[in-house]
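The excerpt is restricted to a subset of chains, each kept in its original location.
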Amino acid sequence: MFPGATADREAASYVVVGAPLDVTTTFQPGTRFGPDRVRRFAESYDNYDHRTDQQFTELGVHDAGDVRAWDDVPEYCDYLGGQLRDVVWDGAVPLLLGGEHTVTAPAVEAANPDVFVCLDAHLDLREEYDGNAWSHACVTHRTLQTADEAIILGARTGSADEWARAEADDVTVVGPESVDDWLADPPTFGGRSAYLSVDIDAADPGFAPGTGTMEPFGLSPRQMRDVVRTVASACVGFDLVEVNDRDDGQAAALGGKLLREFVFSHSALDS
Amino acid sequence: MFPGATADREAASYVVVGAPLDVTTTFQPGTRFGPDRVRRFAESYDNYDHRTDQQFTELGVHDAGDVRAWDDVPEYCDYLGGQLRDVVWDGAVPLLLGGEHTVTAPAVEAANPDVFVCLDAHLDLREEYDGNAWSHACVTHRTLQTADEAIILGARTGSADEWARAEADDVTVVGPESVDDWLADPPTFGGRSAYLSVDIDAADPGFAPGTGTMEPFGLSPRQMRDVVRTVASACVGFDLVEVNDRDDGQAAALGGKLLREFVFSHSALDS
Amino acid sequence: MFPGATADREAASYVVVGAPLDVTTTFQPGTRFGPDRVRRFAESYDNYDHRTDQQFTELGVHDAGDVRAWDDVPEYCDYLGGQLRDVVWDGAVPLLLGGEHTVTAPAVEAANPDVFVCLDAHLDLREEYDGNAWSHACVTHRTLQTADEAIILGARTGSADEWARAEADDVTVVGPESVDDWLADPPTFGGRSAYLSVDIDAADPGFAPGTGTMEPFGLSPRQMRDVVRTVASACVGFDLVEVNDRDDGQAAALGGKLLREFVFSHSALDS
């Protein structure tokens, strides 16, 4: 159980769902251990959040455990999507714990946001990767089947085709060096709903080495936190993905903290 | 390059082929790093083998590098099989370095042995695992489409169905406690050809912790070596699979040694 | 949840209880992560046990989770003992997952066996260690307040006082070199009940490096397994202790396997 996620499923405002998919992970595998690792390294966090003056245990977070993964990615995503739709239909906000980034696709479909906001080192705008349209490297492309627009913060690499795709009107890329400016003057979402996906590799590898594909020159933890704080109020869904067990806990500790930051911010703004 | 594998492809009697497939790996992934890791930990082995009075570099071993893996397992296996068939057609013995055990299937198809001999903790006799017929857990089942018979040494676990399947005439299971007896009186293969597949998890986890699914109560390194020595002369193919990078080198060091032992034994008996 | 421990608490014949106490651990700490680690590394074990022809999921094992530990060891042991007494009163066999060996004391009190059987490198017969009577190094001494007799298998070290204490009639020490003899002619417990405590450091460090105090020249995994098989039928309680997270999973994999072996053996003999 995610520490402090003590609410019952029925009464929950937020539902943690683990999705330990680890099939298309490029380079360093282990994201299947992500959900457990994030839960474990969140154990030492205080229940109380001073900024928002809230206790985590009072915010109605339920941990539904993991949706056990298998090798057939489309089939798994379909099944996972069903579980997440149930969460949405129950009026709760899904907090998805990956697993590879691929799991974001069914979550976005379930949450059905207007805008897909993503912290990621990578554009993930490929139509397919190594012949696989269900690769983690295609996930932002895939979410644009649901969302009208994608904002990718911290992105610093992609193929030439992805960068070309990123030129289109429905994609905004905010490079690592531009994130502070973006934070200084963030978009108002108007009445539009958003979904926030945190690929932990948006962080500089110094802060999150435990991920499949480290990409230097990334964001600082505080920048990621400030993006979470900025976007949370508009969000109908959240995920944290691509954490693995190949570091000393840095990636998981940061990831779990960002999830909590999302809940504290979202909850504070609701009230 | 596998240390000492200095022969040219054309002149080679043995061809090392890496197959870093890591898609269906159960539990602990990382077998994609197996081929490189086995090569690395073989660096410190002496060129000379005292028992057979041979220099490794004189035995005609070529390292063809890795057949880069992708997510579509049947497609990959098909392609890998083609590469290995080339080796066989050139009159060389393939030395396959996994990668998950699944890669053994196309190797067996390419080598086309009469008997499939396997060191493994697991029966791997499933028709499918988690809905996937291409899982590593089905590989011995799959090799029986090619080979007439399978001998599984060191096996100590499986499903009820697998154990039932193992009752059939074409399967011989030699449990860890019976391997010494088997070695004392091994089958003569007559003129039949064999293929030897070494799943490193046949070893007790104390000797090979770096593998996907550790299974206690396994074989000692010397038992595995003696099986290699016993079987090598009849073999038309060899593989070493399921080594990953999650230990301090024990699994890779043992694996690389067994591969060399195969070459020394096979070569000595040829002459 | 321990994999396969799917029974409801009410219907359970066996109840897994985690006791992540890690206060008096000598040398290398981390046994607080023992219960989770044992559960994790048991994930890849087959449900089916060929020797006893049983499915683990059909044996009525429930996982009650962990009894969260705190710094006051006597107080914690008292509370833990209460939880375990509930298990015993419900007619189920407690399967305790440590945590430091200290947690065995309340478990023995709860199960109230005639004979305390222990696999341990250490005598653990001290009256106090470093001024602390609640140290893990005193646990066998402490269990003799409940049990009439202790049999310590695999023990190879202790203080002069402990060895003197071990001379008494109520203690039998079976050194590592004598375990095979003991197994060849084990005691019949008659109608007497036993409790089996497995301190993972009974194993040679090569097989279980992830423990607080490695002690070379220990038992092989198969010897430990055979002790479990031999003793299980007489047992009213079982524990596995002193596993930490400082290895590559060897200690946890072995520990989880021994727990399963206990259940398979105990259950088979019941029927």
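Note that the chains are named A, B and C in the order they appear, and that numbering of residues resets to 1 at the start of each chain.
Criterion: a contact is a pair of C-beta atoms (placed from the backbone, for glycine too) under 8 Å apart; a residue touches a chain by one contact, two chains touch by 3 or more.
These figures come from a predicted structure and were not determined experimentally.
K.L.:
Count all the copies in this homomeric complex, not only the 3 that are shown.
P.N.:
Assembly-level count of identical protein chains is 6.
As a working rule, only the chains that are shown with their structure count from here on.
K.L.:
Give the chains in contact with both subunit A and subunit C, ordered by label.
P.N.:
The common neighbours are B.
K.L.:
Work out the mean Cα position per chain and let me know which chain is farthest from subunit C.
P.N.:
It is A whose centre lies farthest from that of subunit C.
K.L.:
Interface overlap for subunit B and subunit C, more than half of numbers shared or less than half: same or different?
P.N.:
Looking at both copies, the contact residues mostly diverge.
K.L.:
Calculate how many whole Å lie between the centre of subunit A and the centre of subunit B, each centre taken as the average of the chain's C-alpha atoms.
P.N.:
40
K.L.:
With chain centres taken as the means of their Cα atoms, state the distance from subunit B to subunit C in Å.
P.N.:
Result: the chain centres lie 37 Å from each other.
K.L.:
Residues of subunit A that contact two or more other chains, please.
P.N.:
In subunit A, no residue touches two or more other chains.
K.L.:
Which bits of subunit A are touching subunit B when the two form their complex?
P.N.:
22-25, 29-30, 32, 70-72, 75, 130-132, 135
K.L.:
Could you please specify the touching residues of subunit B with respect to subunit C in the complex?
P.N.:
Checking each residue of subunit B against subunit C gives 26-28, 156-160, 163, 177, 204-207, 209-210, 212-217, 246-248.
K.L.:
Which residues of subunit C touch subunit B in their complex?
P.N.:
Residue list for subunit C touching subunit B: 41, 43-48, 50, 53, 55, 204, 206-208, 221-222, 225, 247-250, 253-254, 257.
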